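Omission of a single protein chain aside, the complex is shown with its protein chains in their original locations.
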Amino acid sequence: MNNKIEHLDFAALAELREVMEDEFEILIETYLHDSAERVIQIQEAAKARNAEELSRAAHSFKGSCTNVGVPVLAKLCMEAELKGKAGDLDGIDELVTSIENAFTEVSQLLKEQI
Amino acid sequence: MSITTSKSADGSVLTIRIQGRFDFSSHQEFRDSYENDESIKEYLIDMRETTYLDSSALGMLLLLRDFAGGDHANVSITNCNSDVKKILTISNFEQLFAIK
Partner (left out) sequence: MSAKPLKILIADDNDSDRMILQAIVRKQGHTVVTAKDGIEAVEQFKAGAPEIILLDALMPRMDGFEAARIIKQLAGEELVPIIFLTSLTDAESLAKCLDAGGDDFLSKPYNRVILDAKINAFNRMRIMHSTLQSQRDLIAENNEHLLQEQQVAKTVFDNVAHLGCLHAKNIKHLLSPLSVFNGDVLLACQKPSGGMHVLLGDFTGHGLPAAIGAMPIAEIFYGMTNKGFAMTDVLREINQKLKQILPVGFFCCACMIDMSFARGDVEVWIGGLPEAVIYKSDGELIKIPSNHLPLGVLSASRFATETYRYEMSEGDRIFMWSDGIVEARNIDGDMFGEERLYEVYSDVKDPSIIFSNIKQQVHNFIGEGERDDDLTIVEVEMVAEDQLGIDGDTHLSKSALMGPVNWGLSYELRGETLKDFNPLPLLLHVIMEVPGLRLFSGQVYTILAELTSNALEHGVLNLDSSLKATSEGFAQYYALRAQRLASLDNAWVRISIDHQPENLGGVMSIKIEDSGDGFDYSGFKQAQMNKDLYCGRGIPLLVSLCRRFEYMGAGNVVEAEFAWQPE
């Protein structure tokens, strides 16, 4: 795990809070629900050693993480996306585990925000 | 096409020099070159650098002549090249303008 990158971008979250107003909570919940599915997609792609699928799923997850302000997860997804694009699946299981763990932590942190 | 003007020292003679093609597009610029000054007694149209003249240019010369007093106007056309001279000759404009 990389301690240098924040788990949450609080500035981004504050901004989101302002934009979403009453719907901030729903947004976070939607994000968490969506993300859980995406993590599963990534796990399955990795298990099946399907580089293209991995790349696509990681790209998608990266997107929503960026928007919600979760830099650490976004970075990990980027790595997974690049590996998938390059067709280099060495060490992919470790990377997926990192993603799972990061997600667990981030989920907890986000739930505290709402 | 561009038009430049210069006045004589005593302000009574206006020389209008026309560079390039003297045609329909020159209309406004040509008029602007003389219309604002009512004190001019004599006009010299210098065609040293005029490459071409069409019938609307002839019309513009007539307009100037009319502005300058019609039959009493003093308008000369100078330094014409052979093409310009030919057009002026066919139209017999030397009956209306001094062509030098």
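Order of writing sets the chain letters: A and B. Residues in each chain are counted from 1.
In this section, contacts are C-beta pairs under 8 Å (C-beta built on N, C-alpha and C of every residue); 3 or more make two chains touch, one makes a residue touch a chain.
Here the structure is a predicted model, which is why all the values come from computation and not from measurement.
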Checklist entry - Among A:I26, A:A48, A:A86 or A:L109, which residue is in touch with the absent chain? => result A:I26
Next on the checklist: For review purposes, identify every residue of subunit A that touches the missing chain, sorted by number.
Outcome noted: 12, 15-16, 19-21, 23, 26-27, 30-31, 33-34, 56, 59-60, 62-64, 66-69
Checklist entry - When the complex is taken as a whole, what residues of subunit B touch the one chain not shown? => result 55-56, 58-60, 62-63, 66, 71, 89-93, 95-96
